[in-house]
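These notes are about the structure you will find just below.
Here the complex is missing one protein chain, while the rest keep their positions.
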């Protein structure tokens, strides 16, 4: 039977000028929805897992349209709650070659940011789940969001559900009075799998060094938080906005493992590639015995996301296993 | 030489599903910008006047794109100020026949709403202007906006610039602690021309009756605020979302004048038709000696706006004078 | 708690040139999905009911995309079965004024038409349902489809679930060796509510007259099939492809009731308006005590569908109750 | 065997903003091609006739694309000649209700206008034709075009091919040194069928009166040019840009015949409706014995064109005969 | 005088999501038509040859639209026959980098597959032709199609028309009871030019080896079928879906010739590149004395097709000769 993932976090409306147009050239916006955690849930659903995303949407026609996007992309949505009247959104101008993509956020005061402790019955939401995943964006949004997240993690722990966190967070997001150094440790101590980088480990926990070796930082983190079984990272080389290289790495407490480098020569959409990696990792760890296989699955999923428009990875299981098996030919399927 | 109009108010990004699609069907949004006062300025610019709009935009790529929309539509934009990071926006689902259009606002916390007294040098902004126009939306947005507006009106009075206000306001917009009953009188007392309705006059000033005669309410208003020279109204009959009827009416202190009824049999975009009326009125009063001519001009402009997509009236002077002259044939121009 | 509807039938891909383009002008097709029964389920879901649609899709990327359309439009889809490789489709060229719309079908050999008895566990599918709805298209598609439908109706009868049939059928659809005269009586005898016309009653059952009075034909049908509680009809006047009139009528065994006439002056999409009527009838009979209210609800829903692109009615409960309450103004909702 | 029509004239690129956008709102243009005479040829081809259009296109990629448009729309194109480098074009902003459509031409110096006597082998081009049709636009373009046209008409006369002319012409088009009063009589004297109006007859030939009765003017014209067998007219009432009425009329030397009035309540594209009338007339006169039938066919074809985007009528024979038979319902064809 | 090519085979509607969207993201399909043999005819037409394609389309609006596509792309279409009601179609989801393109066919029961011996008058259709071309897809579709093809080839032989076959065929296409091993030899024995690969030669004729040398397999094939003058192949390296390499090779009975490798660094549309190669080969063999020139022409044409959207190569003669002359710069032409 299909494994089930539950995620929790904000979902934003994403508005982007068609193709490579700049904001100043746009007379229309392409409309999708995305958010780090929901992206992971949807990616896993396209791989064949069951998935539900927990969030809070405004109680209006815009909020319902956002739910419909999640439903279309195979998520369970019955548990979603509604209230207030603002959906967070972000504007994306897609770059190319030397021209960077530009993202402008308008997410303050969103229905999700106004979530309050107790609004969610986590026991019900997590019922039947095999895995719970969160990211470092959620606790940065508001105190309410951070507390709800902690409730979720603790409930998952009690219910014997695996917990993974993609914990990197941008400092300038934390505006509600708490710092990431204050909040993250409380969340991470209950996690089984952590996706991060030496920079993240140093900034959030004061461990390792910013430019240090992945393995060393990972070890320090696992010493400090013994529940963690794997510290996972993704090394990206941005040759240009149109060419990227990806390599997965993992410290599982005994071994330091790296994948081959995946070269994406013609990027179509870079957004959400980290989430595709996380989703691939969850799928991989749930379905492969070998950590390298799981990591290769994650990296291949991440590489494939670069060729798919929107925030979410719609690669099929077959796409990912082909690529992780070394077939980079992209040859036509009839 | 062309007469010059200055307006002041919020400009929002307007996002609407293409054609008659509902929000739930949209995969893209058509993008224009609009706001009651800027709509008036642009409409007057298309009629051949000079026009500048004063507003405050976020200091980012989205704010600059909004300015570019105003520039394209002939407005002066050098005076616009920038700050903070949010542009107000609204979503519009266009209705048809019995199905109403739906508007969802996300404007709280916008750069404009955070405007503060003293941010604008009104003497400079109003330099060379013949007319200043405002609407009842601006004072409802925030205390800062209301105070800035009062500064503008008083400065205009001092500089001998005509002041018109399209003063109707929606009660549920007033969320910052003041009521319209408290704020509007201070603004209206300095106005030369007021566009409103018996309902508005009653709700805001406690004068006349909601269902009363236009002329009676108008008289009471002019008695209370003797600076007012004309009280102008627009009677709309909504046969359906696709068919509308418009008739202008004016009380000029001595005469009660009404236009013929303009029947719009195939509505293309209803939004901004009131602003087109206001713009037509300003143009009309500045260019015609006769009040009925001015009112006919306003009503014809309003009727034409119903056939133009977006918030603003792009009808030409020739379009308006033809229609006010009775040519309803819409016959092809080569 | 929300009432639940289950429907059963083929869902086709609908491909139509944008706007009013003819097939010979199209370089792209707009893509939605539709089918008489699924249209009813979705319409009820937009009104707030729970709804599931049972069908069979090809086991490929196209079949999965069809499922995603149903999910997006609020249906439960877990019960859908997959097999074979063809999705039925139809091409729609939208007409205007005197120019008729044109429909071309390519549905022979579809996965749905290859459905076989026993493929569906109806007890499971109908679990929790309050209502089961079918149309006269399904038994015309194939023997397998007709038998599966009969299984469904009988199971519904056993489980105490209301059964409605929109039974009109096009003779030229019956190509698999059985006639409608042979098949329909077996299905109709288990129905509680029947939507049809004097022509249908005559053609399928040899009762009444083609041009006879609705009430007389309805009476004869109810005499012959005593389980039927209501015979319901919809009278359409096609003034042109762009203007339609709709009036509902019902014979409930004791009374003959008609609604006012709903005039749709600017048709946007005529397809699926009959399904919107059926959905409105189901909702109405489940939520109103009075037959005229239910019928008015059905007719208002039908009228509103004419203004919505695609096969399905996305009108909200509020839209329908407003219109059935006599508000034809289509006035803007903020 | 299908009858064959040959036409001669300029074909322009038509660029129009999508939908009802104004020029100032357009970021793209919809692209079709059109010209009075080619429109007639294509319309006849859609009705089932054989048709060839003779023109001259620039000898470049744009000229070849124009030819491809004609080919797609069923015309023979082997006879077309190429030279020079400019394709005439026109910009069309579509109006609605009281807002007129706007047309801006850029056709001076086009490859067609540079056509010279002797460039066309009319015997070859007219081989197998049953009918030759021209309009009053062609002789207005250039002396070369006028002379080539006269060659064509004379050759047709010799070959026993019927000649029709839709002779109205706009005075301000005649810029090459000759007047229409000078040129038109030489062309019209060789014509069998003439489409015109009292105004046209007066302006071009000094006969009848501008506001005179159709029958009287027609008689005078036939007296002056005895080859003419029918003088045909089309009366249009422009209620608004969105609503039109059409009525055909004919003077056949013995009888004055008028059709019923065709009301087009929702105009989609007015351009080319006169050409659709001419095409319908040619088809009608070739296929019906009765003049009223032919005229009804012409008027119905004209009415249907109002619902089709672009310059050309793509109505089918079935569409036209249905409408001329009185079926205005536009009811769906499956 | 231009040489004339005749081709025979099915033409399908091709529906593809815009750009790089996946099926699950598409709300519209881009519409073109294609089929291996028609693609060759059109490609030759764009190079300046005369070309006609023989096929059978459904006798409805969709079939006629397909014919119009062929006409637009310069083909003669008068010979096409019509019957039944289904047009074959295929859905194409375009891949990128490691993500493969996906093709889903819905072609069973198409009008073409129902073609029957004797329906085509091949003497008439081949009148004036210099070359007849077919592919291995046609005999796989149905017995009728295979027999009609054999009639065509034999007629061509009698009329002294060159016959080429692009004979590779997919085993899983042969569903009507015959195998390719049974059918292909009867067709190939009458061919002058064969395009295939060692794998094809082995699978269809049991000659050579799957992984064998091209020259060896080609020799064996020519020994077995002495009418064959050239065995031609195209070696493709799929670096990724976005990068391809192409090299032509030929065995002409005395020499084994290979071209340089053409590197396509940014693929726009891979579909139909094999047909572009075949068209280039036909053009090359008809217009160049030297086999290497002909092969280079074919390979350059194939390379250029990768940059053109749709099934057909619209490269100009100038494009191909430039590239075969070594100019890979793609420098702007004014």
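First chain written, first letter: the chains are A, B, C, D and E, and each begins at residue 1.
Throughout what follows, a contact is a pair of C-beta atoms (placed from the backbone, for glycine too) under 8 Å apart; a residue touches a chain by one contact, two chains touch by 3 or more.
Here the structure is a predicted model, which is why all the values come from computation and not from measurement.
Asker: Looking at E:129, E:146, E:162 or E:308, which residue reaches the missing chain?
Answerer: Answering carefully, the residue with contact to the hidden chain is E:308.
Asker: On chain B, what residues meet the omitted chain?
Answerer: Within chain B, the residues that touch the unshown chain are 68-69, 71-74.
Asker: Which positions on chain D touch the chain that was left off?
Answerer: Given the touch definition above, chain D has residues 15, 18, 23-24, 26-32, 60-62, 64-65, 68, 85-87, 89, 91, 93, 102, 104, 106, 108-109 touching the missing chain.
Asker: For chain E, which residues reach the chain that was dropped from this view?
Answerer: Residues 19, 72-73, 262, 264-266, 268, 300, 303-304, 306-310, 314-315, 319, 322-323, 327-334 of chain E touch the chain that is not shown.
One rule holds for everything that comes next: only the chains that are shown with their structure count from here on.
Asker: Of all the other chains, whose mean CA position lies farthest from chain A?
Answerer: Comparing chain centres, D lies farthest from chain A.
Asker: Going by the touch rule set out above, which residues of chain E reach two or more other chains?
Answerer: In chain E, residues 24, 27, 68, 102 touch at least two other chains, as defined above.
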